[in-house]
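Heads up, one of the protein chains got dropped from this complex, but the rest are sitting where they should.
Per-chain residue numbering starts at 1, and chain names A, B and C are given in the order in which the chains are listed.
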Amino acid sequence: MGDLLATRVVVTDLARFRKVIDLSDSKLVGLPSGHIHSDELRKIPPGGSFEVRDKRYYILSCDMHDFILDGLKRNTQIVYPKDAGYILMKMDIAPGKRIGEAGTGSGALTAVFSRAIGDEGRLYTYEHDIGLVNHAISTLGLGDGDTNIVIHHRALEEGIDEQDLDAFFLDVREPWKVLKTVYDALKPSGHLGVLVPTTNQVSRMLQGLNLYDILVTEVTEIFLRSYKHVPGRLRPLDRMVAHTGYLIFARKLRPGSYKPFQKDVPVFEEDDEPDAG
Amino acid sequence: MGDLLATRVVVTDLARFRKVIDLSDSKLVGLPSGHIHSDELRKIPPGGSFEVRDKRYYILSCDMHDFILDGLKRNTQIVYPKDAGYILMKMDIAPGKRIGEAGTGSGALTAVFSRAIGDEGRLYTYEHDIGLVNHAISTLGLGDGDTNIVIHHRALEEGIDEQDLDAFFLDVREPWKVLKTVYDALKPSGHLGVLVPTTNQVSRMLQGLNLYDILVTEVTEIFLRSYKHVPGRLRPLDRMVAHTGYLIFARKLRPGSYKPFQKDVPVFEEDDEPDAG
Amino acid sequence: MGDLLATRVVVTDLARFRKVIDLSDSKLVGLPSGHIHSDELRKIPPGGSFEVRDKRYYILSCDMHDFILDGLKRNTQIVYPKDAGYILMKMDIAPGKRIGEAGTGSGALTAVFSRAIGDEGRLYTYEHDIGLVNHAISTLGLGDGDTNIVIHHRALEEGIDEQDLDAFFLDVREPWKVLKTVYDALKPSGHLGVLVPTTNQVSRMLQGLNLYDILVTEVTEIFLRSYKHVPGRLRPLDRMVAHTGYLIFARKLRPGSYKPFQKDVPVFEEDDEPDAG
Partner (left out) sequence: MGDLLATRVVVTDLARFRKVIDLSDSKLVGLPSGHIHSDELRKIPPGGSFEVRDKRYYILSCDMHDFILDGLKRNTQIVYPKDAGYILMKMDIAPGKRIGEAGTGSGALTAVFSRAIGDEGRLYTYEHDIGLVNHAISTLGLGDGDTNIVIHHRALEEGIDEQDLDAFFLDVREPWKVLKTVYDALKPSGHLGVLVPTTNQVSRMLQGLNLYDILVTEVTEIFLRSYKHVPGRLRPLDRMVAHTGYLIFARKLRPGSYKPFQKDVPVFEEDDEPDAG
C-alpha cells in the first residue's frame, strides 16, 4: 500500500479541480486550463506549484484520503472517508489487528483497513465477483507479494477460512445471511461492523442480530457539512451529501451470554405501537 | 498504550450503563442493580456476562473508543470519536508517522494518535498547563518508558523542537497565533488540522491561514445521529449532540508556492455582499 | 382561539425560563428567583419587564408558538413548530380552507390549523379517546361556540362526515388503515399529510398509498439547529432534537388517474437490491 501512495501525487487548484496522478506512467495530464506532461510534474516536489496559462496548480503528496476519493476507479459505491474514519474508531482498527471484510467492492475500505493495521496486521477480504477481485488486485497492488491483504474470491456464504479475528466488516446486500459464518470467525468481544443503505435492511439486520450472542452497540449515520473558505463571508456550501448508508456496530459475546430484550420481534406488527400517536 | 487497554474491561448492560474498569486495582464496582468485586470480574473472560439481582451485564475488552468515552477522566472538552475518526482519515495518520499536537488537554486525541501510528511512529504533544501534563502522564502511562509519545510542558508560542513532521493538530484557543511555528515544524505537503468551537474562530483562523503558504482543503463539521435498536420500530434517538467543533484541514506548501484568492480579507466589511439578499 | 391567546402572557428571562400565564386566573406565579402575583403581572403591558430579587423578567404577548410549546398541557407527543410550519406550507393551509385532522391528540396542530384558516375556514378534528376530546374542548375553548373547530369523538375507521375537504392530516398509529376513508373525504387535488415516528411506518404507509389514486409528493424530516446568542462566540447549542417524526405529503388524484411505479411492492423482499453493496 505504501508504494501505491509513494508513486502518486495530487494536482489541485483553489476551486474544485483535483486529480491523482501516477507518476510511474509517462503521459499528458489534462488540466482545466490546458495540459502538463507527467515528466514535468515529476520535477516539482510535493508542496510546490506551477502555472499553466496564468492558472496556478498545487502538487501534494497523495495520502489515503486523496487516493480513495480521487485515485480509485469506482466499480461500486465506495465507503466514504466520513464513514471510514468512524469505522476505524468504533471497531478499534489499529496496528497489528487481524481484520475480515466482505465484500471487497472497489477496495476503498480495504485500502483504509490495510493502511491502519500496518505490516504486523492482516486483512482478509472476501469478494464473490471475479471482476471486482481482479480490480482490487490491480488497484491495490496485491500481486506484489509485499502486502498485508489476503483476498479470497468467494461468497461469504461458502465460509471463512480464518478464526479469532479482531473485527469483521460487512458491506454486502444481505448481511443477515452470513451472520453465523461471521460469528464463528470472530474472537469473543470482537467487533462487527455493517453498512447498509436502506432502513429496511437495518431492520432486517437488527432482527438477525437478535438471534445471536451479539451485542448491538450502535446504529448510526454520519453527516459531513462543509463550509466555504471565505473568512469574511463564512457559510456552509449550498449542497451536501445527505446519505451514504447506515452503520451498525456490535460486539461478539460468548455462546450463551446474551439475554436480549426481545427475540423474534417481527419487523412489522399489526399492533405496532409507536410513541407518537 | 496497549497495556492501558489490556488491563481494562468494559461492563455494560442493554440500556445506557457503561463503565470502564481497571482490573489491576482491587475494588468494589458499582452497578445499577448492586455491586460486583473486581476480583470476580477478572474471572469472567471478555465476551462473557454475569447477573446481579436478575439484571444481566456484559464484559467486553476495552478498546480505544471505550477508553476515550468512558475510561478517561476529563479535565477539558475532549475530541469525540466522530471527529477523531475523520481527523485520522483527513490527516493520513498511519503507522510510522511523526505527528505533533497542541494542546494535550485530557489526552483523548493523544491516545487516538498514539494508537494509530504504532511503535514506529512518534507523537509530540505540547501542553502549557502543568496540571494537564501530569494528568496525561498518569492517564496515558507516559512514565513507563515504553511509549511512542513525547510530552512537552510548553506553550507552542515558545517554539517546537521537531522538524519535518508529517502532520500537526491544533486544539488551542488562538491557533492563528502559532501558525508560523507550526508551519516551520511541518514538512512540505504535510497536514495541518484545527479544531475550534466558534464561527468567529473559524473566520479568524482562515484569515490567518491566508497569510501563509498553506492550502486550506476543507472546513467542515460532523454530525452523528444514532438510532434505537428496535427492528420493528426503527427510529432515531430523540436527541443528539448538535455541536462539538468546526474542523479546518490544510496542507503546507513550499515557501512562495501559494497564490491565494484574497490576502488580508477583513472578517467584517461594511460592503459585505452576501449571496442572498 | 384568539381569546385563548388574548388572556395569556409569556414570562421569560434571558436564560431558559419561559412560562405561559393565564391572566384570567388570580394566582401566585413561581419564578426562578421567587414569585409574582398574577394581579401584578396584569399591570405590566406586554413588552415590559420587572425584577424579582435583582433578576429581570420580560413579559410578552402570548402567540401560537408560545402557546403550543409552553401553554399547552401535553397528554401525548405534540407536533413541533418546525414540523407544523412546514405542514402549513406543504398543505397550503390558508384562510378559508376546510381541513380534516385525526387524531386531535393534545391539540397543538389543531390550534395551529385553526389559527391559520381564520373565521371563514373550518377544521374537523377526529379523536377516539374521550379523555383527549375533553382535554381539547377545555384547552382550546371549544365549548364557547365562537370557534372554527368541529371536534368528533370518533375513530376515523368509523367514517368521516365531511366531503370535499381541502386537506387532511393524519397523526395516528396506523394511517394506512384509514386511507379509503380519507381519500373519499378529500376533494380532487386535495392535500394529504401524515406524521409517523418510525421508518417501518413510513414503509407501510407508502405501500398503502400505492394502492390508491394518490400521488406522493414528498417524504421528509426536518431538523432545527439553534445557536447561542453570543456575537463574539457564535456556535450551535450543544444538543438538539434529533427526531420528532417523518412527514409524508401526497395529493389526491381522480379515480383511475394514477399509474404508479410499482403496485404491491413488498416492504421486504428476499432479493432486495440496494444501490450500495
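Couple of notes before you dig in:
FYI, contacts are C-beta pairs under 8 Å (C-beta built on N, C-alpha and C of every residue); 3 or more make two chains touch, one makes a residue touch a chain.
Quantities reported herein were computed from a predicted structural model and do not represent experimental measurements.
The chain that is not drawn here is touched, among residues C:L4, C:I78 or C:V112, by C:V112.
Within the full complex, the residue among C:M64, C:L156 or C:L170 touching the omitted chain is C:M64.
Residue-level contact of chain C with the missing chain is found at 12, 14, 45-49, 56, 58-61, 63-65, 81-82, 84-90, 92, 94-96, 112, 115-116, 118-120, 187-191, 199, 202-204, 206-207, 210, 215-216, 218-235, 246, 251-254, 257-262, 265-269, 272, 274. Within the entire complex, the positions of chain A that touch the omitted partner chain are 197-200, 225-226, 232-243.
Residues touching the missing chain, restricted to chain B, are 76-77, 103, 105, 171-174, 195-204, 244-245, 267-268, 272-277 (touch as defined at the top).
Quick note on the criterion: only the chains that are shown with their structure count from here on.
Interface chain A/chain C: over half of the residue numbers present appear on both copies, so the contact uses mostly the same residues.
Averaging Cα coordinates per chain places chain A and chain C 41 Å apart.
Taking each chain's centre as the mean of its C-alpha atoms, chain A lies 21 Å from chain B. In chain B, the positions touching at least two other chains are 199, 225-226, 232-235.
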